[in-house]
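Every protein chain but one is kept in place in this view of the complex.
Chain nomenclature is as follows: A and B, assigned in order of appearance, with residue numbering initiated at 1 for each chain independently.
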Amino acid sequence: MLRQEVTQLSVSTKGRAFYEITREVTAFVSKTGIRQGLATLHIQHTSASLVIQENADPEVRRDFERFFKRLVPDGDSLFEHAAEGDDDMPAHIRTALTAVNLSIPVVHGELSLGTWQGIYVWEHRVHPHTRRVVVHVLGE
Amino acid sequence: MLRQEVTQLSVSTKGRAFYEITREVTAFVSKTGIRQGLATLHIQHTSASLVIQENADPEVRRDFERFFKRLVPDGDSLFEHAAEGDDDMPAHIRTALTAVNLSIPVVHGELSLGTWQGIYVWEHRVHPHTRRVVVHVLGE
Partner (left out) sequence: MLRQEVTQLSVSTKGRAFYEITREVTAFVSKTGIRQGLATLHIQHTSASLVIQENADPEVRRDFERFFKRLVPDGDSLFEHAAEGDDDMPAHIRTALTAVNLSIPVVHGELSLGTWQGIYVWEHRVHPHTRRVVVHVLGE
């Protein structure tokens, strides 16, 4: 019989960087006892993303930061919306260019992530924030 | 007992801009009577997106338009596919850079959106279009 469980994760960030949450999501899936199903994550913010990326090499995340800093420069004179800081509008754009939700099948009681895939909250603001991620697991 | 409901929204756009559909999606979720579950939205087009973004400040959406216009210029000589207009290939690329579907958990009978999150159809073509969004709600 199909059933569902929901939880909310709270992630304290220390400013612009990747924060891995694979372990927390995996632990919740495991706790539900659901062996086959679907896990959905939704981040309740417009200036931080959810991304699945390589969990092996920290260089990769540093290169992501460098690339996005060049692609969407802080304090770009193009932006009208600057009252909340030079990094605010870039944070919104970085969020739209990546994702705010993820859907991952659960197979044999585990998230069907690839070998190198980790789940991250990507904080796009320069200052620390508390980010909420709703996790919904459906299955049996 | 888990159950599901599906509907289709039709959104008339007046050209390139954001069109908020939070109210329509919320109304459908409410009508299903589902208190906990998962809402999935899918836009049936390749030149308009679904995005979750800040609903408080119209400046943010104007800055989005300016940024994407610079990032993916209309009429760029790079593009071979131009028969359907200068804005056609940029519209496809803008769609791929953002999203065509969204998955949002339903908690206590409501979409678990953050305080500042609104759901938008982002029309990327210059001329008006009718955009169809399929909404699927699953839960109990």
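Following the convention adopted for this analysis, contacts are C-beta pairs under 8 Å (C-beta built on N, C-alpha and C of every residue); 3 or more make two chains touch, one makes a residue touch a chain.
A quick note: this is a predicted structure, and the numbers were derived from the prediction, not measured.
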Remark   = The one residue from A:Lys14, A:Lys31 or A:Arg62 touching the chain left out of view is A:Arg62
Inquiry  = With the missing chain put back, one of A:Leu2, A:Ala27 or A:Leu78 would touch it. Which one?
reply    = A:Leu2
Query = What chain A residues would touch the chain not displayed?
reply = 2, 36-38, 51-54, 57, 59-60, 62-64, 66-67, 70-71, 97-99, 102-105, 107, 112-117, 138-140
Request  = Write the list of chain B residues that the hidden chain touches.
outcome  = 2-4, 6, 38, 40, 42-46, 71-72, 76, 78-81, 89, 92-93, 95-97, 99-103, 132, 134-136, 138
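As a working rule, only the chains that are shown with their structure count from here on.
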Query = Hey, how far is the Cα centre of chain A from the one of chain B, in Å?
reply = 19
